[in-house]
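Structure, as structure tokens:
Only one protein chain is missing from this complex, and each of the others stays in its spot.
Take a look at chain A:
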């Protein structure tokens, strides 16, 4: 699948449709669904540490789901390989509206050390409107949680742009 096709696909999928909905990040608890889109597993591991390492996830009002059907936001790690693009799309389609997209790690933004080639798309930056980028290779669990909390706090105080559909 060419990158332009995938871009068109993501844009179509993420375009606003129907009545205006409240920003997804204002939800409490905010339920995340994690997809590793093809990286070295380090970012996924730090997200796992966030869940299991006593970072006060429940107190922050954030949860992880084992199914995209129950999730508010899709949390993507890894550089988005061409083979994972349809999987991310399927997970995104399965999520209820309103929904949002978080890209964790340098790879998920622009590919990091793995820019676009025959097998990878080089991150989500040019392929989908992402609500939150968390930089780092890999970012620490505190950085990930801090970024998510900042977005939710902004959304709950009503000062965020409604980028979600």
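Note that a residue touches a chain if its C-beta (ideal position, glycine included) is under 8 Å from a C-beta of that chain, and two chains touch if they have at least 3 such contacts; residues count from 1.
Just so we're on the same page, contacts and distances are computed from a predicted model.
Participant: Looking at what's absent rather than what's present, what does UniProt name the missing chain, "Spermidine/putrescine transport system permease protein", "NADH:ubiquinone oxidoreductase", "glycerol-3-phosphate dehydrogenase" or "Glutamate mutase epsilon subunit"?
Facilitator: Cross-referencing UniProt, the chain left out corresponds to "NADH:ubiquinone oxidoreductase".
Participant: With the missing chain put back, one of A:45, A:60 or A:149 would touch it. Which one?
Facilitator: Checking each option in A:45, A:60 or A:149, the one touching the absent chain turns out to be A:45.
Participant: If the missing chain were put back, which residues of chain A would it touch?
Facilitator: Those residues of chain A that touch the unshown chain are 1-2, 33-42, 44-49, 51-54, 64-68, 78-79, 81-88, 90-91, 113-114, 117-120, 137-138, 140.
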